[in-house]
Every structure is written in structure tokens, then in C-alpha cells.
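Just one protein chain is left out here, and the rest sit where they should.
What follows is subunit A.
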Amino acid sequence: MSATTEPSAARDPAPDGKPNPLFRNLSAKFASIPMIITALVVFVGGTIWTIVYSFTNSKLLPRTNFVGFDQYERLWSTRRWMVSIENLAIYGICSLILTLVIGFTLAALLDRKIRFENTFRTIFLYPFALSFIVTGLTWQWILNPDFGLQNVVRNWGWESFTFNPLNDPDTVIYGILIAGIWQGSGLIMCIMLAGLRGIDEDIWKAARVDGIGTVKTYLRIILPMMRPVIITSLVLIASGIIKLYDLVVAQTNGGPGIASEVPAKYVINYMFRAQNLGQGFAASTMMLLSVIIILIPWAYLEFGGRKRG
């Protein structure tokens, strides 16, 4: 990511010396056509198109019948959307904190020059190779009240044991959270571990000479030094949270009722199932807005003061 900000490397390609600048470097321009089309037509064009049409009352087909902010007013007065936002907030905050804490703790433990480091790392990271669909279906099975974890503990003799998050509207989002953290925390551990390995050995020597304990050294000295790594992790987790969709579809399909709906699912339901395009466009524009709100402070922290290349 940092590479995008590097001042353009001092390797101006050999100019052909032809008079017309438009035809200079023609092959490169020709070869870049797919990139230019993707960037301008799909990314910029598609996004602007969606934003513009979110102000229309399009139903089954997109129409240019502009109705101002009607779709947004309806969006924010729809209970399903409010539930989605609330779920995303709970999932988001919990997932951010837990993933960071688990990721950093595991990375710190693996950093203690232990044996079998590769084995442990392989174990913590393998869920990341699996799709959200596989993750969701697996945890749906483990959390199944009749056959899963709850039943096993009851069979051990604890008759009143209750652990059935997926069937209770109040706790369903935490059931999804368990699966989400299982899938994603290995990646953050890996990034944190790379960050820890980048820290100078001398820091540890100095801390030891000063008689600072291991845990305290991690929390007071190493953690503040890892700021860039932590910010990158935060952006990664946050952009993953907003995209949360497949996991919910596989694990609960939004249920029970609408208790585990999320914004990404709301958008797709309205666009492709309920045939209410305008609502879908408005909801997706709100998603875009939230990404911008997250990214601007980050971009400011990362690139603030420096000129972009």
C-alpha cells in the first residue's frame, strides 16, 4: 500500500523523441487500456451512476425520475435497515477490538522464540484460506442447538447449559462474530508478527537492562512503535467489516426474522430480490459514505503532509 505513495521513481522511460506527444509511448498507452477502462468506466463511472440513480424512484428497472432524498428518508425509516446498521455497529466494534487483541497477543506469543512456531502459525492462519460460506456453514453446524456444542455439554451432565446464539435474535450477531473472528484473526496475527519482527533487537536489550518486564515492554514500548502496522490492520479489518455479507448468508441468512441482517445484504436484497433498485442504490451509497468516513482520517494519517506520487 505504501508503494502508491512513493514519489514516482526516477526512471523516466527513454523517450522516443517523436514530435507528437500523443503518439509517444503508444504501446504503453494501448496496453493500459484495460486499466483505464476499469478505473474510469467501472470504478468511477459505476459509482457515480449508482449515486445519481439513488435519487430516483427506480423499481424493477433504472429510471431517471428524480425524487430527491425520498429513498434516503425511506431507508432511514425502515426497521430492517436500522437493524442492519445496529448489527454492523456491534459486529464492527467487537470484531475490531477482539481481532486486534487476539492478533497482537498471538503474534507476541509466537514472537517469544518458541518451538513449533510454523505449526502454530499454520493452525492460526488456515481459516483465512476458507471462504466465508464454508466458515459460516461450519459454525452453523457447531452452534446447532440439537447436535452441536450445547448438546455435547448437556450430555456431559450439565443439563441446563445453554449456548444457542444463532436462534436468539438478541445474540445472533455474536454467533456470527465467533465465526468471523475465527476466519479473520490469523491474517492480523501474521501482519502483527511481521511488524514485531521488524522491531530492533536493541529495544529489547535496553528494556531488559532497565529491568522492564516482558508484558510491560510489549504494552508500553513495542505497541506504540507498531502504530503503522496497527493502522494498516485497522483499515483491513474495517474494510472487511463493511463487506460482511457471505458469512451472514451462509450462517443465518439474516434470521431469525431480520435479527442478523447487515447493510451489504440489505442492498443486494433490494436490488436483486425485492426489485426496488432505488432503495438498493440509496443503501449502497450510504455504505460508500461510511467507507469514505473511515478512509479519510486514515489517508490523512498516512499521507498527511506528504505529496502523493
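Observations on the structure shown:
Note that contacts are C-beta pairs under 8 Å (C-beta built on N, C-alpha and C of every residue); 3 or more make two chains touch, one makes a residue touch a chain; residues count from 1.
Everything below uses one rule, namely that contacts and distances are computed from a predicted model.
One chain of the assembly is not displayed; among "Indolepyruvate oxidoreductase subunit beta family protein", "Response regulator", "Extracellular solute-binding protein" or "Sugar ABC transporter permease", its UniProt protein name is "Sugar ABC transporter permease". Only one residue in the set A:Trp76, A:Trp158 or A:Phe272 touches the chain that does not appear here, and it is A:Phe272. The chain not displayed touches subunit A at residues 1, 3-4, 8-9, 11-14, 21, 24-25, 27-29, 31-32, 34-36, 38-47, 49-51, 53, 62, 102, 105-106, 109-110, 112, 114, 120, 122-135, 137-142, 144, 146-149, 151-152, 155, 182, 186-187, 190-191, 194, 208-209, 211-214, 232, 236, 239-240, 242-243, 245-246, 249-250, 253, 264, 267-268, 271-272, 277, 280-281, 283-285, 287-288, 291, 295, 308-309.
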